[in-house]
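The complex appears here without one of its protein chains, the remainder shown in place.
In this document, chain identifiers A and B correspond to the written order of the chains, with residue numbering beginning at 1 in each.
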Amino acid sequence: MLIFSVFKTLTDQVVTVELKNDLCITGTLKSVDQFLNIRLDKISVVDPERYPHMMAVKNCFIRGSVVRYVQIPATAVDTQLLEDATRREHASTHKR
Amino acid sequence: MASLNGYINQRVLLILQDGRCIVGTLVGLDNRADIVLSNSVERVYSPDEPVEEVPLGLYLVKGDMILLVGELDTEVDDATDLSQQRAEPLAPIRYGHE
């Protein structure tokens, strides 16, 4: 839930999604769901010479399970807030 | 949230786990993201030959197999000369230890 919440705060940011088949797609994050499926708008592939396959694609839905990384603008996240939220989630799921 | 409903009746590109690219009109959808395409074709890419379009017609793709669904700008797509495009096929997703 924590990571899902983080992604929701990143809506309308420009991110680069790297898939497990090495394809990298840059676009505006439009929405995310609990499976971390991702909707991107105004997309472009990072290496269009090598990947002309998506030339005519305007926006896309990416299955969460095929994502390797998402590159996020560093300015879009408050790292202190993230760490506090992570400690809180850890405490609530590991109570003894 | 990140739903596929907006793609109904649109021309879409599906990229599958095995790297295949399929273009068609999205006519059906369920909550497992199984997708039915009409007037669909597979676009077969190769590094030294033109893109080959293999007609598939009405086609059902299981949701598990789908890696990406993209909405096509039909103007751009129609203006694209596939006979001039050369590219390696997309790599499949590998599971397990790689």
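Simple rule for what comes next: a contact is a pair of C-beta atoms (placed from the backbone, for glycine too) under 8 Å apart; a residue touches a chain by one contact, two chains touch by 3 or more.
Following the convention adopted for this analysis, contacts and distances are computed from a predicted model.
Only one chain is not pictured, and the protein name UniProt records for it, out of "TIP41-like protein", "Trafficking protein particle complex subunit 2", "LSM complex subunit LSM3" or "Signal peptidase subunit 3", is "LSM complex subunit LSM3".
Touching the chain that is not shown, out of A:K8, A:K42 or A:H90: A:H90 (per the contact rule at the top). Touch with the hidden chain on the side of chain A covers residues 1-3, 6-7, 20, 36, 64-65, 67-74, 76-77, 79, 82-83, 85-87, 89-90, 93-94, 96.
The rule is simple: only the chains that are shown with their structure count from here on.
We define each chain's centre as the mean of its Cα atoms; on that basis chain A and chain B are separated by 21 Å. Considering their complex, residues 1-4, 7, 13, 15, 17, 19, 21, 33, 43, 45, 66-74, 76-77, 80, 85, 87-88, 90-94 of chain B touch chain A.
Those residues of chain A lying in contact with chain B across their complex are 19-23, 30-34, 37-39, 43, 50-63, 66.
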